[in-house]
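For subunit A:
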Amino acid sequence: MIESVLVAEQRPSANVVALPARNRKLDQWICYWSIPFFYSAFSLIFVVLGGIMPPQSPTASPAEIVAYITRPDLSVGMALLALTLGLASLSSGVIVVQMKRMEGVSPVLPYAYLAALAVAGVPGCLFPAFMFSLGALRPDYSAKIHVMLYDFGFLSFVGSLGCFIVQYLVFAIAIFLDRRGIFPRWLAYFTIWALVTELVAVPVWVTRTGAFAWNGMLSFWLGTAIFVGWEFSLCICLHRAIKDQPLGELAQGATSV
Partner candidate 1 sequence: MTAYLRSSLTVVWFLLVAVTFVSWWVGTGGGRGGSDVSVSITIAVVAIALLKTRFVFSHFMEVRTGPSWLRASCNGWLAGVALILLAFYEYRLQAEHFR
Partner candidate 2 sequence: MNTRDQSICLWLVPFFGALFLVGFRACPQFFLSMSPTMTAEQVATFYRDNLGAIRTSMILLNVIGIGFLPFFMVIVAQMMRMATPSRAFAYSYLSAAASGGTLFALANLAWLNAAARPERDPQLTMLLNDLGWLSLVAPVGFIIAQNLCLALSIYMDARPKPVFPHWVGHFNVVTALLMGPGAFAIVHKSGPLAWNGWLSLWVRMATFAVYVAVMFLVARSAIKEQTVEESFSVPPGVVA
């Protein structure tokens, strides 16, 4: 049974180009360093330019909404987002590589992670971008259309839950099953908290005031705090995982089809 990708990667093949040892992790490091770069761009766009984080008030009046959504800053932010969005996929690339190294984990979990993130990008990030760009493009839409775009933008930004839940779920399961300890256990526990905070965002669909509204202390702030903590921990663990990966494990040009 030569099913595992790992085996195929280890098998030397005729058209191998031997890379110098110091370059063998180059692709992973590029993906890795895209994460801080992406999140800097992300915070510039969402916090500084867009005013999307922290979210605007769910109870804003139509006039306030129109004023917010037609701000030029927002449209510049959305254009930058359209430009840099693809960086989000680079991080899943390197995480999948590390997940595939795990022992006791078949490709199922890394692929589910990949697919869940591919889904999540659309409702969690692209929809808000579409909605706000639409509003910014045409200030002369009627106010009620701006209100709809605003609702749709913020609610899909804060309230798209299922895709992230699956992503966290498969990641935590993979860490627990892994017998090689690629990622530490505590990262799995942290991932479960992140999963739970997604669930706590459920009331944003029902309530517009208080701690569970889309800008509320529990639905937004606690969830964001835990997400930021999770992302930092992930970066630390990922850094260690790439650094500790033995060079002999790395592909030298041949891959399985």
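How were these candidates chosen? In short, all candidates are chains of the complex that A comes from, given by their letters.
As a convention for this text, contacts are C-beta pairs under 8 Å (C-beta built on N, C-alpha and C of every residue); 3 or more make two chains touch, one makes a residue touch a chain; residues count from 1.
Please read these numbers as outputs of a predicted model, since none were measured by experiment.
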Chain touching subunit A (counting every copy) in this complex, out of 1 or 2: 2
For the subunit A and candidate 2 complex, residues of the former touching the latter: 1-4, 6-7, 10-11, 103-109, 111-112, 114-116, 118-119, 122-123, 127, 144-145, 147-148, 151-152, 155-156, 159-163, 165-166, 169-170, 173-174, 177, 199, 202, 205-206, 256-257
